[in-house]
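Only one protein chain is missing; all other protein chains are in place.
On to subunit A.
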Amino acid sequence: METVPVESGLLLAGVLFMLGLISVLIRRNIIFMLISVEIMLNAAGLAFIVAGSRWAQADGQVMFIFILTMAAAEVSVGLALILQIYHQLKTLDGDMASKMKG
C-alpha cells in the first residue's frame, strides 16, 4: 500500500490557511470574516492531525479537540457580537463598527 508524503498534508493545511487569510483581508461583511476565521482554525487543526499521524501519537488529535472547543466558543461569542452590531448599526459592514462609544 503506497502512502502519502507528509509534505502534501502540510501543503494542504497551508493552502487552506492562505485562502482563509485572503478572505478575512478582502471581505467587509463581518459574517464572512467569521467564516474565514473558522477556515483558518480548521487548517491549523489539519496541520496538527498531519503531525500526529506522522509520529503515530494521539497528541495531535487531542490538540485538534482543543482547537474544536475553542472554535465553538469563539463562534458563539462572535455571532452574539454580530447580532448586537446589526441591531445597533443596522448593517453588517465591519468598517461601520470602528468607533467605540461608552
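Simple rule for what comes next: a residue touches a chain if its C-beta (ideal position, glycine included) is under 8 Å from a C-beta of that chain, and two chains touch if they have at least 3 such contacts; residues count from 1.
The rule we apply is simple: contacts and distances are computed from a predicted model.
J.: Considering the UniProt annotation of the chain absent from this complex, which name among "NADH-quinone oxidoreductase subunit J", "Aldolase/citrate lyase family protein", "ABC transporter permease subunit" or "histidine kinase" applies?
T.: UniProt protein name of the non-displayed chain: "NADH-quinone oxidoreductase subunit J".
J.: Spell out the interface residues on subunit A facing the chain that's missing from view.
T.: Interface with the chain not displayed, on the subunit A side: 1-12, 14-16, 18-23, 25-29, 31-32, 34-36, 38-39, 42, 46, 49-50, 52-54, 56-62, 64-66, 68-77, 79-84, 86-87, 92.
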